[in-house]
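Here is chain A:
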Amino acid sequence: MKSNFFVLFFLTLSSLLQAAGGQDSSESTGGKPLVFTANYPLYYLCLSYAGDSVEMIWPFDEGEDPAFWEPEDEDIRILQGADLLILNGAGYDKWLEYSFIDTGKTVDSSRRFRDTFIETDRSGSHSHGGGDIHDHGGTAFTLWLDLSQYSRQAEEVHKALVKLLPRDEETLKERHRVMSDRIEALDRDFRAAAEQYEDTPLLGSHPVYQYFARAYNLEIHSLLLEPDVYPSEKDWKDLAQMKALYGADLMIWEGEPLPETRSTLEEMGIGWFVISPGFNMPEEGDFMGLLEKNLRALKNRGTGQ
Partner candidate 1 sequence: MIQIDNLGFSYAEGLFRFVLPRLSIGRGEVCCITGPSGYGKTTLLSLIAGILVPADGVIQVDGLNLPELSEKERRQFRLEKIGFVFQDLELLDYLNVYENIGVGRFLDNSRVWNREAIQNYDQHIRELAARTGIERHLNRHPAQLSRGEKQRVALCRSLVNSPVLILADEATGSLDPENREKTRDLLYGYCRETGATLVEASHDRSGLENFDRIFDLPAIAEILPLEEQP
Partner candidate 2 sequence: MRNLLFLAVRYLRFHRFRTVILLLTLTSLLYLPLAVILITDISQQSLTLRAESTPVIIGSRGSDLDLVMNALYFQPSQLRTVPYSLLDELNHEERGRPVPFFLGDTARGYPVAGTSPAYFSERNLRVAEGYMITGLGECVLGSRVAESLGLKPGDRIITDPENPYHLAGSYPLELKVTGILEASAGWDDRAIFTDIRTAWIARGLGHGHDELAGEQGTVLKEEKGNLVGNASVRMYNRIDPENRNDFHFHGSTADFPLSGILFFPDSSRSEAMILSAYGEHSLLQAVEPDKVILKLLDTLFRIREILNWVLGVTLTITTGAVVFILVLTVRLRKAESLTLYRMGGSRSLIVRLTAVETFILGIISFLISLLLLGVTWLFRLNILDLLIQ
């Protein structure tokens, strides 16, 4: 193709001008890829697998439930610079619906078992204390409390990290093997510990135990209570009703309830223990510690807490 000298001249000139105005596009993290995870269970996996070779993004406030995170523009800008975003899936990552994020960089850690998601009804919108009104409608998303599902999420995290860090493949593989073994062992332990509840219906403080119940053959009837809020008159009435309806006198809480709540529960003859979903970083220990604590509580039916 014939080309003309001054076209080339103009093109060169304009590209030079462009180059002069441009900035360096290389990563500003000293070479380490940036990885975002949608919640603590996934964060824990990532950190255990590749904490030494990636930079983790953790934009959530202490105690905040990442499921209801509403990122600021600045948060989204940080996420736009991420090399990998590991999502929970099951409608968990709602903020993604209005954020300008490259779907090519996201990995849905639960996409391979979408067909087993539990649909819930949308009626229960509520707010937590002063928080925004939200509902758990649509799809239940506390996938990881079913450890076989958590294991599959770990598999996805592993694959995504291998793709991101192909040179660390061996290390990642080994760490993933160790992690999978631990999760499987815990899963067996949970299954064993849950056997004692075969004929024992349980009450749940919040509708987050759907997969937990399904995985370990538990019958859990959930209310909409928060451990850090003293239940209202109506809540107590509902609780009494459910206790009577299902013949349940044992209750699972997301976190330790307030002392006042505890004494009222005692008065009502309801025992309780904590199965923490662990959606945010625990004050001490890690996710495995948290699971083990959950396991102990489950084993001991709350006695000793």
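Candidate selection criterion: all candidates are chains of the complex that A comes from, given by their letters.
Here is the rule we go by: a residue touches a chain if its C-beta (ideal position, glycine included) is under 8 Å from a C-beta of that chain, and two chains touch if they have at least 3 such contacts; residues count from 1.
Worth saying up front: this structure is predicted, and the values here are computed from it rather than measured.
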item	value
Numbered candidate touching chain A, per complex, among 1 or 2	2
Footprint of candidate 2 on chain A - complex, ascending	1-4, 6-7, 10-11, 14-15, 18, 21-23, 25, 70, 73, 76-77, 80, 94, 97-104, 163
